[in-house]
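For this depiction, one protein chain was excluded, whereas all remaining protein chains were kept in their positions.
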Amino acid sequence: MEAASKLDVEAIRADFPILQRRIGDKPLAYLDSAATSQKPVQVVEAMRRFTDYSNANISRSVHTLGAEATEAYEGARAKVAAFIGAPSPDEVVFTKNSTESINLMAYAFQNAAFDAAADPRFKLGPGDEVVVTEMEHHANLIPWQQLCRRTGATLKWIGITDAGRLDVDTVDEVITERCKVVSFVHVANLLGTVNPTSQITRRAREVGALVGLDASQSVPHIPVDVTELGVDFIAFTGHKMLGPTGIGVLWAKADLLAAMPPFLTGGSMIKTVTMEHTTFADAPAKFEAGTPPIAEAVGLAAAVDYLDKLGMANVRAHEKEFAGYMLDRLETVDGLQIIGPRVPIGRSATVSFTIDGVHPHDVGQILDAEGIAVRVGHHCAKPTCARFGVNATTRASGYLYNTHEEIDRLVEALGQVRKVFG
Amino acid sequence: MEAASKLDVEAIRADFPILQRRIGDKPLAYLDSAATSQKPVQVVEAMRRFTDYSNANISRSVHTLGAEATEAYEGARAKVAAFIGAPSPDEVVFTKNSTESINLMAYAFQNAAFDAAADPRFKLGPGDEVVVTEMEHHANLIPWQQLCRRTGATLKWIGITDAGRLDVDTVDEVITERCKVVSFVHVANLLGTVNPTSQITRRAREVGALVGLDASQSVPHIPVDVTELGVDFIAFTGHKMLGPTGIGVLWAKADLLAAMPPFLTGGSMIKTVTMEHTTFADAPAKFEAGTPPIAEAVGLAAAVDYLDKLGMANVRAHEKEFAGYMLDRLETVDGLQIIGPRVPIGRSATVSFTIDGVHPHDVGQILDAEGIAVRVGHHCAKPTCARFGVNATTRASGYLYNTHEEIDRLVEALGQVRKVFG
Amino acid sequence: MNLDELYQEVILDHYKRPRGAGLREPYEGESHQVNPTCGDEITLRVHVEGDTIADVSYDNVGCSISKASASVMYELINGAKVDDALAKLAEFTELMNSKGQSEGDEESLEDAVAFAGVSKYPMRVKCALLGWKAFQDALVRAEASIPGRTDA
Partner (left out) sequence: MNLDELYQEVILDHYKRPRGAGLREPYEGESHQVNPTCGDEITLRVHVEGDTIADVSYDNVGCSISKASASVMYELINGAKVDDALAKLAEFTELMNSKGQSEGDEESLEDAVAFAGVSKYPMRVKCALLGWKAFQDALVRAEASIPGRTDA
């Protein structure tokens, strides 16, 4: 059945206690990892060991616990940097989630507006353009929308084809000489599309724009190497990659971080402070005001270890095969329409669909009665919904612990949906 | 020995596995809770149960795990609201730490600058004034400093007396009719001063200014009731009150939250979104963009339960007695100068000091060799250091799990410090 | 979990054959409500004559629970006295917040007691209340637009 997969899914499942959960009398089939992944014992244990043995605040004290905590936190940074091929750990900023990471970038432009001496790359005003796509998660749309509103710049976007792909033919037209930054989603969370990046990054370079990726759905699922990608920044989030909630990552090129004004200000991000004036530390400290998510960084490092051990290429292969199976089987369900690419090429194991005449809320409820957890709603991608003329979809998303059997159960339960509401 | 205390400290200590830790061959004496507190098993277990049984993203799905996670998260909000006497859970915003909470407030003013229709209370410009104190943690200084720089408003502050108290005689002079917001520290993290609030809040009301408290060092240690305090907002942080890292709280009056523009934008904080325009949800959702610290909220709720069970009045009584003992004993150390109030009245169990001729780094190192963890440095309060003419101090801070014996060990080890460097 | 408890016959019937659906004139107050977590929407109009709800008309997109709830609400409040309609609103809201602890008063809530099971599903309570929220809001607007009623 899972011939193409190099993952030992049964062994993996044993690491996730929640997968033994029953919903009523049905075993849980967790098909909502695009919203948040489950966490293996290795992550929970690493955090617990840290809390019970080394917990202390970081960078602030010479005591043993403080040194151990600082090493654990900075070690996590180095691990995350290596995981995404970052040239230096100093390019990795810990935030609370992807959303903060992207806001941090957007506020760099906004705060530059107050500073005559700001780096010209971050100067934005009327006539300047910011480019996103129509398939963004709200996290990579609204911060730029607000930024444009506030600075007078213009927000533009690359559209979506009927097949659920980026309309790359329009790239040269949408990204013009007036564009200062392009930020686009690497793997779309509603459509499941894996976007090719080279055409957009090339065009961004041509016009001298900064270019970044919302990698929230790519870093957990496919090998990501920021150097190969040739982008200026990426954002991702711990809880979707087997790690804890409360931690996210912004990676950006060193010279960019150096040029960016600070965002959140407070302790641990300063050089000197008087009542009148403050000077700031170098990145990454400059962007990590206050006590960071320390135990969460320890958990994220354990998650990275877990993924590294499996091998991201193997994870990718497993999910590709899984996506293929899911697409094939879903196509057999009466009245089911897939929203997004219908072939497992350039797509993730996240599949959105509608069922004629049945609202996704009701679909989700019936599936839940069968122990199957999927997500229903607009998936924080309302413009994508609007593009496809729907208010909401049902979305099933797989990860390294999912099995064909869970898809079979999903497909069977979908058959019942139409019976209740047909 | 601990006659005045209603806490069973030995029983409490048994809940904190880290307190069994040895540093080299010495038992750990953790006297750095002002930097971050240790976490009882109850908190760690609550988080683990959540992760292993109910983990899911919130507010987004109809499946059972999603409903359980949402209830756990919103239940934590209600618990925190009750703990601080907030009239409604909707006035509690979860952030990542105190620092973000305060930045959120400061950015409300900054973002209002871009919006002609913004609430006049948040409109700030040249001639307007913002007031803090000289004893702020950087977290409650730099955000306001930056805000003033960016809007042209003037930052003013209330000074510190030689005894380490706020110079309240100057309150009426510093807070003028031009003042729009006063934000001051409730319990100072370097000096240990517990600031009386009524004089400042009364004056703020008189001139029509908003008034808020940095309650990072008060909520964990003394009973705090926002209604009684009569302030407009307070900020505090999970990791200093037995809770996890990665979560903080902003409490603000409902009408204030309603009037404030959003800060971080993205998923879960919207009403409607199109590519062109977004409308925002009501508070608290409006200020919680992205996946919040879900497991951390569960941990914080368990921490609040733990504190509630002990009773904050008992915690306060224990620490008052403890502060008295610490002050008495420290005064016996040759060449030791206390920076901050020297009597256990209107002060917390956090005591900063210098030792003639020995740098705090060296003090901290020698104490660490004895298993005693204190913090050394400027404690993110450089202006306070400057006020007392020192670059750094050594700071010992107690919490509900600390004993007289640990203070005795501290005092004995301090005797050795002067031997090495004398 | 017991699906039948949630999807009672009465609910499915109102869902499939919604009563009073469609937007009609005249009206004094209109409200547009969105459930931000799922994108469901309703536009609802209230026409008040004297102290009577003379018409409630609506157009909505949503799940079975939200559509059935609007339909049931129409039956309960259309033609009712304003005060009685507000009492039903309060009663239904209380039922929805009962977390499965209340069965509802069939005498007063009629078909709406079928929603008692919904109160066990926190994620669906918002669906059941969407139409009622729109009614409440539209009524406020209607009253504001009728001279002499703002002080009511």
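We call the chains A, B and C, going by the order they appear; numbering starts again at 1 in every chain.
Everything that follows uses one rule, which is that contacts are C-beta pairs under 8 Å (C-beta built on N, C-alpha and C of every residue); 3 or more make two chains touch, one makes a residue touch a chain.
Bear in mind the structure is a predicted one, so any value in this text is a computation, not a measurement.
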| item | value |
| --- | --- |
| Among shown chains, those touching the left-out chain | A, B |
| Candidate in contact with the missing chain, chosen from B:A14, B:A78 or B:A369 | B:A369 |
| Among A:Q42, A:S59, A:Q199 or A:N314, the residue in touch with the chain that has been omitted | A:S59 |
| Omitted-chain contact residue, chosen from B:K382, B:R395 or B:R409 | B:K382 |
| Among A:A67, A:L155 or A:A317, residue touching the chain not depicted | A:A67 |
| Residues in chain A touching the chain absent from view | 59-62, 64, 66-67, 70-71, 268, 270-272, 281, 285 |
| Residue ranges of chain B at the interface with the undisplayed chain | 23-24, 359-362, 365-366, 368-369, 376-378, 382, 385, 391-392, 420-421 |
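The rule we apply is simple: only the chains that are shown with their structure count from here on.
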| item | value |
| --- | --- |
| Distance from chain C to chain B - Cα centre to Cα centre, in angstrom | 44 |
| Centre distance in Å when chain A and chain C are each reduced to the mean of their C-alpha atoms | 38 |
| Multi-partner residues of chain C (each touching 2 or more other chains) | 1, 37, 121, 124 |
| Per-residue multi-chain contacts in chain A, two or more chains | 23, 361, 365, 368, 376-377, 382 |
